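I'd like to ask some things about the structure below.
The other protein chains are all here in position, but one chain of the complex has been omitted.
And then chain A:
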């Protein structure tokens, strides 16, 4: 992979990690896998215990003041000038692209902007900053990919995670129909307009199942909670995985 996209002077010795509140509550092992990948790629990971949530749910519903209060707590939790790596394109997108809007016209805007510049999505960071190389030790497997909307459209992360999957010798990546279409999660959308959301995730699951893959991999646990939940309810023979957990399993959890 070319290093040209790395905005940092090189590989950083230390990075911050923002696991996200969803991972903390439901999928801590997926979050831990992201930490492990960063360590394997050669950096020290610091995870401040003072953090919580990026604030996206409130912002998306128009409750800017509440979102701003929560954002302020995150700004305070990452004081050092280290990159902040996020195993979710959606939460990263909130912090990188929407914090400036929340603090528009406020004295702390320059400080907020400096914070935004430090936010990276995990797979993009592994590819472009850490230049990670993976050696596949797993059995042959057929997987498909779900790209999260915010990862692709806010963070510009489209090919990086798929390139990582393709770099694994025993992994066959098959593209599902409508791969880049929203899974129907959309945070509160899924419960505000549950019928439309249900129609979207049902189509998504059908397209995933049609690939014949045994696993669907994504970089966002929000989408995955939706897709996996629907697959489980429909008894679909496909398992949903966060890419960090999947990659770590392929290269071997035990190896340093």
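One rule holds for everything that comes next: a residue touches a chain if its C-beta (ideal position, glycine included) is under 8 Å from a C-beta of that chain, and two chains touch if they have at least 3 such contacts; residues count from 1.
The rule we apply is simple: contacts and distances are computed from a predicted model.
For the chain that is left out, the UniProt protein name among "Xylose transport system permease protein XylH", "Protease subunit of ATP-dependent Clp proteases", "Methylamine dehydrogenase (Amicyanin) light chain" or "Iron-sulfur cluster-binding protein" is "Iron-sulfur cluster-binding protein".
Which of A:77, A:109 or A:209 touches the hidden chain is settled by the complete complex: it is A:77.
Within the set A:37, A:92, A:149 or A:171, the residue that contacts the chain not displayed is A:149. Contact between chain A and the absent chain runs through residues 17, 19, 21, 23-29, 31-32, 35, 44-53, 55, 57-66, 69-70, 72-73, 77, 101, 149-150, 153-154, 180-182, 184-203, 225-226, 229-230, 232-234.
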